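With one protein chain withheld, the remaining protein chains of the complex are depicted in position.
To keep things simple, chains are lettered A and B as they appear, and every chain counts its residues starting from 1.
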Amino acid sequence: MAPHHAHNPSKRRGADLSAYATLSVISIFCAIPFFWVLLASIDGNASLFLQWPRELTIDNYVRIFMQEDGTRWVLNSLFVVGTATLIVMVLAGLGGYALSRTRAWWKRPFLYTILLIRVLPTTALIVPLYKVLLTANNWLGGVLRAIFGNGPAREILKYVGFIDGYLGLILVLATMQLPLALWIMKTFFDTVPRDYEEAALMDGATMLQRIRRVLIPLALPGLGAAGLFAFISAWGDFLLPLILLSSPDLQTLPLGLFRAFLRVNTIDYGFLAALAFVYLLPAVIAFGFARRFLVQTFSGGVKG
Amino acid sequence: MPWIQLSYERRVAWQLRLILLPSVLLLLAFVIYPAVYSIYLSLTNEALTGAAALKPRFVGTRNYARLFSDAKFWNSLLVTLIFVIGSAVIGQFVLGLVSAVLLRRPLRWKPIFNSIILLPNAVPEVVAGFMWISMLAGGERATLSRIVAFFGIPAADWLQTFPLTMIIIVNTWRGIATAMILLTAGLSAISEEIYEAARMDGATPRQMFTRITLPLIAPTIFLYMLVSTVSTIAIFGFVYALTRGGPGGATELISIYIYNQSFTAFQLGYGSAVAVVALAFSLLIGVVYVRALKVEV
C-alpha cells in the first residue's frame, strides 16, 4: 500500500499502470451518466436516449432564461439554499464546539439521537411538519396583520412566512442538514487540542472571545466541509420546496424541472436536460471550491 | 448576583449549552416534534383523504398488528437491508477505498480522476433519476445495453430484470465520493514512517495493507459505516424516480413503502407506524454498531 518510492522501478511502473487502469474504469463509471444530460441539452430533437445531436442548438437554454422563469428559479434556489447553508455553518460551528467541549451526560445520547433520526425519510415527517409550520405561519400572520394590515402582511409573509415563504423553507432545509453538520464539526473540534485553546485564552475569557479568537480561525476548514455537504444536500432536496412553496415568485429550480412535463403527456427532454444541467452546475462548482477543505477536515476528524 | 458567583467552569458549561441551544430548538421544532407526532399518528387511522380524514379515530396498536402480518412490510425491510449492505457497506466502501488508496500514488492525472469521482456526489436526486433512466430504461436503446453490446452481452431491460442490483449500482455511483473523502482522510493520518519501517523489515505490499493500513483506518471505516448506513436507509428520491418501488415490490425500500402508504394509499396512520418501526430497527442497528464496532464519539 502506498509505496511512494518503491525500490523496484519496473514493479512500480506495473503497479502504476494497474492503478491508472482501475481509476479509469471507476472514472468512466462515474462520468458516463452525465453524457446524456450534456448532449440532450444541446439537441434540438432530444429523446430519453443517448444520441449524438443532429441539430446543435442552445434553444433549450435560451428558453429556460427567456421564456420561462429560469433566472428567478436560479436566484431563489441560490438564496434559499445559500442562506440555509450559512445558518447551518453558524449553528453547527457553535453547536459542534459545545458538543466537543462539554462533558455533560447528555452528550452521547444527543449525538446518537440526531444521527439515528436521519433514518426517518422526509416523506414520513412532512405531514406533521406541515402542521407545525402552518401553526407558526397563522400565528405570525395574525401578528403581522394586526400591525401592518391585510395587504402588506401578505407581502411580508412571502419573506418571513413559514408556509409559502422563504423563511420557513430556509429554516427547515437548514434543520435537516444540522445533524450531519453538528457531527462533522464536533469531530473536527475534537482534534483541536484543548491546551492550544486554553493557552490562547486567559482564564476568564468570555464566550464571545472564545468564539472570535479560537472558533472562527480554527474552524474554517471544518465549516467549509460541513457547509459543502449541507449545500449539496439542501440543493438536491425536492420534496420540501414542493410542499412548502406555492407562489410563482418563490419557485426554485427543482420545481422548475417539473415544468418540463408540459402539456398533457409530452415530455420535452431537451428542455429537461438543459434545466437539469443548470441545476447541476452550482453543486458541482460548490464541490470545486470546497473540495480542499474536505480532506483537511476529515483527516483531522479521524485521528482521535 | 448568582450568575457571577458561578465558577468559571460552570459558567463555561452553561455557555456551551447556550450556544448549542439554537440547533436544539430547530431540531426540536422541525424534526423531533414531527417524529413524536408520527408516533401519535401511528396509533390512529388518520388518512389524507376519505372518511378517516374527516374523523380520525384512535385505533390503539391496530396499525402495528396489521404491520407485523403485512408481507409487503417485511419485504421492504429485507429490500432495504440488501440495498444498504450492497450499496453503502460494500459498493461505496470498496470502490471508495480502492480510489482512496490508488489516489495516494503520485499519478499524473490525479486531480482529474479525483474530480470525476467526486462529480456524482454533487448530482441532485431528481437529476440522478433522469440520468439513470436514460442509462437503464428502454431495452436495447438504453446506454448500458449499448455498452454491454460491445462485449457481446445481449441487451436487457435492466430495471425490470435486475431492479435491486441496478438501484444498488446507482447508489454506489452516488456515494463513492463520500467514502473516498473519509477514507483518504483516514489514510492521510497514517504516518509514512510506519510503512518505511515495515518495508525495512521486508513486508510485501499486501502485508502492509492488511497489517498496517486496515487496522489503522479501522476507526474511520466504522464511523463511515455508521453514518452511511443511517443515511442510506432514508434514501428515497432517485429510487422512486427510477422504479417507484417496483417491479412487484422488488425495490420497495422502507422509505418508498412509507411514501406509498402515506401518499398513494393516503393512510397516514399506517404509514407512520411503518416509519416508527423503521426508526426502532435503525436504533437497533445503531446500538449494534456502537457496541460491536466500538465507534467512539
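Going forward, a contact is a pair of C-beta atoms (placed from the backbone, for glycine too) under 8 Å apart; a residue touches a chain by one contact, two chains touch by 3 or more.
Assume contacts and distances are computed from a predicted model.
The unshown chain of the complex is recorded in UniProt as "Multiple sugar transport system substrate-binding protein", chosen from "3-oxoacyl-[acyl-carrier-protein] synthase II", "Energy-coupling factor transporter transmembrane protein EcfT", "Multiple sugar transport system substrate-binding protein" or "NADH-quinone oxidoreductase subunit H".
Residue in contact with the omitted chain (choice from A:R12, A:R63 or A:K158): A:K158. Among A:A19, A:L99, A:I126 or A:L275, only A:I126 touches the chain that is left out of the view. Panel shows subunit B; residues 47-54, 70, 133, 137-139, 157, 159-160, 241-242, 244, 246-248, 263-267 of it touch the chain omitted from the view.
Those residues of subunit A that touch the chain absent from the view are 48, 83, 87, 126-127, 130-131, 134, 148-152, 154-156, 158-160, 163, 166-167, 170, 242-243, 246-248, 251, 255, 258-259, 261-267.
Throughout what follows, only the chains that are shown with their structure count from here on.
Computed centre separation for the pair subunit A/subunit B is 16 angstrom, with centres defined by C-alpha atoms. By the touch criterion given at the top, residues 1-4, 7, 15-16, 19-20, 22-24, 26-27, 29-37, 40, 48-50, 91-92, 94-95, 97-99, 101-102, 104, 108, 111-112, 114-125, 127-129, 131-132, 171-172, 174-176, 178-180, 182-183, 186-187, 203-204, 207, 211, 232, 235-236, 238-239, 254, 257, 272-273, 276, 279-280, 283-284, 286-288, 291, 294-295, 297-303 of subunit A touch subunit B in their complex. The residues of subunit B lying in touch with subunit A in their complex are 8, 12-13, 15-20, 22-24, 26-27, 29-35, 37-38, 41, 48, 95, 98-99, 101-107, 109, 112-128, 130-135, 137-138, 141-143, 146-147, 173, 176, 181-182, 184-189, 192, 195, 199, 205, 208-209, 212-213, 217, 219-220, 223, 226-227, 230-231, 233-237, 254-255, 258-259, 262-263, 268, 271-272, 274-275, 278-279, 282-283, 286, 290, 297.
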